[in-house]
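With one protein chain removed, the remaining protein chains of the complex are shown where they sit.
Presenting subunit A:
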Amino acid sequence: MPLLKFTLSEEGVSALREALACLNKFSEEVSLEATKDKLVFTALNSSKSAYACFSFTTNRFFSRYQFEGAAQNRSKFFFVAPPNVTQALLSLFRARSGDPFHEHEKDTTIERCDVAVEDEAGKNSRFIVKIICRNGMTTKYRLPFEVSPPTHAKFNKVEATNKWTMASRTLRQLMDHFGPGIEFLDIHSEDDQTVNFTCFTEKVAQGDGELFCPRFPAASLRIFLQEVLKKPLHTSIAIERDEFEAFEVAEENLHIVISVKDFRAITQHAAPLSSGITAVYSTASRPMQLSYEGDGLKCEFLLMTVGGERGDSGQKAKKARANAKGPRPNQLEAATSRATSRALTPAQDATPAGRSSTRPDPVPSLRPPVTRLSQRPPPPTFEDDSLFVPQDNDNQWDPVNLNEDEEEENARLEWNASAPQTSTTPNMRSVIAQQTASHGGFAGDGPDQTPAPSDFEPTQRISQVRKYGLFGD
């Protein structure tokens, strides 16, 4: 008996996929928490400086939702989807959901998706996904998970006196102006009229000998080339306060600095929902809460802000950083509810140290003293680029890329070089024929005769799908 069962419509699948894709930008490991009226997905990044929480209202978001609860705890059940499962779910949903660029594959779009979660004594914990496509094909996946309590980051709303709201689409458009390789976004209001969004980075481009050799005869150019390339594009945007739907910031000249990578992940997810993103925060090196709502969906993020005034120049900060070796990054506070589940896995030890069961007041030790710029979230990886949506489609002019694996997209004048080596087998029918030959008959009504690569049982009988013409006569 599954302890949790739910069904997603086509729209539900794509909404869940968008949520998973966003969560995945924070952490590969996603925690789920099911109750009767809510299904909550959370992710905490590895440096514990950013936390994402998606809360689906069960009666609005799911076309069917049934929560039985585990024997130990009737009201709540939580588990963790390990990285490979999150990835698997993402690709399952991505591959077959409606995509305007693949009109001809309309038949294979997902019509609905049934999910069941089993966690019975003596059996493995399983997350069973059954995908029903428009053409009648059904696929079933069993994914493992671990029963483990999720880690929630805490946010003190009372101390957060500063608040603003802005249309998510506008925010997204603003973020598009910042170049790649940018780490931090500084938000501050100088006067009553404007609010400044400024991006900067502390990352110093590495002096790559091959790339930074002198082109021109003058020897001093060599130094220049290294210096000028170290300094990235500096972007700042002045926005009228009217642009905000609400702007209540008590403190003038308050610089709030957050990670661009995290903020981009949020604006990317929020933009299609075209709702307002509300930011609530107190002061530097305290968390900022960003929240918005979709249909049957509540999204909430906590981003640790980088401490310290970013004054006139970064040089002061650089010195400070040189002195303070190996600073600890700011972390969010964790609040974990204790697990009552059957299987307490070692994964629990991996949850943050200093996890206070339900201690009401914040744990001081978790909060490093007010920090300078140098105490910052970990530098974002260069995967930053994946967050960009190319504005114009002129990558056909990009130089030839000789690593075939990376460019499945460039289909111009090409054939699929990544096709399997067995491509000498002309078509599906002959593959079936070969299987029939080697396994002595491929009777449609004998599922146990079909060769199973693993222990998976077939989800449908051949006779049921024969009408779709996939297998010939």
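The definition used in the following text is that a residue touches a chain if its C-beta (ideal position, glycine included) is under 8 Å from a C-beta of that chain, and two chains touch if they have at least 3 such contacts; residues count from 1.
The criterion applied here is as follows: contacts and distances are computed from a predicted model.
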> What name does the UniProt record list for the absent chain among "Carbonic anhydrase", "BOS complex subunit TMEM147", "Checkpoint protein" or "Cyclin-dependent kinase 8"?
Replying inline: "Checkpoint protein"
> Of the listed residues A:Pro149, A:Pro232 or A:Pro287, which contacts the missing chain in the full complex?
Replying inline: A:Pro232
> Residues on subunit A that touch the omitted chain in the whole complex?
Replying inline: 165, 167, 169-170, 173-174, 177, 179-180, 211, 213, 215-218, 220-221, 224-225, 227-229, 231-240, 242-243, 245, 274, 276, 312-313, 391, 394, 396-400, 402-404, 412-414, 417
